[in-house]
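The block that comes next holds chain A.
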Amino acid sequence: MSEGLFRISPGFEEVMPAEYKELVADGPCGREVGVSDLGAFKELIEEHPLCAGCSAALALRLILASLPKPEDTVIVGSTGCSSLAFTQVAVHNIHSLFGNQNAVAAGLKRALRLRFPDKVKDVVVIAGDGATVDIGLDMVMQSWFRREHITTIMLDNEVYANTGGQESGMSLRGMVLHMAPLGKRFPKVALPEIAREAGCAYVAAISPAQPKRLGRVVRRAILVAREVGPTYVQIFCPCPTNFKFRPDESLQKIKQRQKEGAFQVREYVSPEAQAFLAELEGADHEE
Partner candidate 1 sequence: MAIQRVVTPEHLFFEAEREKQFITGSEAVREAIRRANVDLAISYPITPQSESMHLVGDIYAEGYLKEYFRGESEFAVMAEVAGASMGGVRVFTATGGPGTLRAFEMFPTWAGARLPIVCTFLTRGVNSPLTIQPDTIEMAFMLDTGMLMFHAENAQDLYDMILKAFVIAEQPDVHLPVGVFADGFFVTHTREQVAVAPADLKLPPYDPYAAPVPVMDMESAPVRQMRDPFVMKSNFISYAAHASWQQEILAAQERARKYVHRYLEGLVDVEHPEAAVLVVTSGTMVSQSREAVAVARQQGLDIGLVKVKSLRPFPREEIKTLARQARTIIVPEYNRVGWLCREVKAVVEDTTKVIGGPRVFGGMTMPPEVVLAQIRRCCA
Partner candidate 2 sequence: MRNSKTFIRMSGLGGQGVVTAAHILGMAAAKDGLESTVNPFFGAEKRLAPAESYVRIATEKIYERGEVLFPNIILIFHPHVITLGKCYTMPFFAGLQPGGMVIVNTDRAQDLLREDERAGLMRLEARVYCVPATRVAVEVGGTELSTNIAMLGGLLGVQKLVSQEAVKEALLERFGGGKFVASGTTAALDDVLKSKFNRLAHLVERNVAVLTAAGGSVEEYHLGD
């Protein structure tokens, strides 16, 4: 989006909602802001209708604060809890259907490349674990095989939360959930490793318990997708509602899992992405 396009037309200043005026005056577009600046700029997401203590909502807030170029980013979402928050997100976003988010994103990215060959247009998929690893795995992996220049972010709450708590491929073995009345019979899918083998140039597993690292991971993933190839970020964000812990315990649960060794923060970077990031981050003096 060209500079100055995001403004309020003369005469409409009075009627525009306050939060929109703030977004125009103090939003992240065209500025170098990130997770560390939260509170010092107007965020892209306003209020959201997700549950109290939802760590996916926190993750989404952190992702949106970490977009390297929000004024030229289009997000493709899918069905699930996260889709309920997107109506409040101030970048163009598409609700695909359920599972076809990476296919929609691939078509969109190619269209934007045709229309804006000399301009950055980041396409970022943000979807839940059911959409990514179960119903949409085919299209997720095919987009990686084809080396589509898109970033895939999974909000991994280990359950179909929006439909009331059914087992997903990302649930842990033994978890008793709807549709798994005797406990899940197979382990959590190792999607980061699958992503690495399927052609992703950059893969990371992270959680909102480490907000700065999450911000850096998301930024890296989007920049690598722009220049090198597909990228995948898996964000562990357990669901207080379906796993029945207190809203203020979400981050504690993540840290506890991490301490037990059952959740590992990790990054896989292809040699090409490594070289690209070294050059970029060296120049930025970020590291």
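One rule holds in what follows: a contact is a pair of C-beta atoms (placed from the backbone, for glycine too) under 8 Å apart; a residue touches a chain by one contact, two chains touch by 3 or more; residues count from 1.
Regarding candidate selection, all candidates are chains of the complex that A comes from, given by their letters.
Just so we're clear, the structure is a prediction, and the values are computed from it rather than from any experiment.
Applying the touch definition to chain A and the options 1 or 2 in this complex singles out candidate 1.
The touching residues of chain A, counted against candidate 1 in their complex, run 1-2, 5-7, 19-20, 46-47, 49, 71-74, 76, 83-84, 86-94, 96-97, 100, 103-112, 114-116, 121, 138-139, 142, 146.
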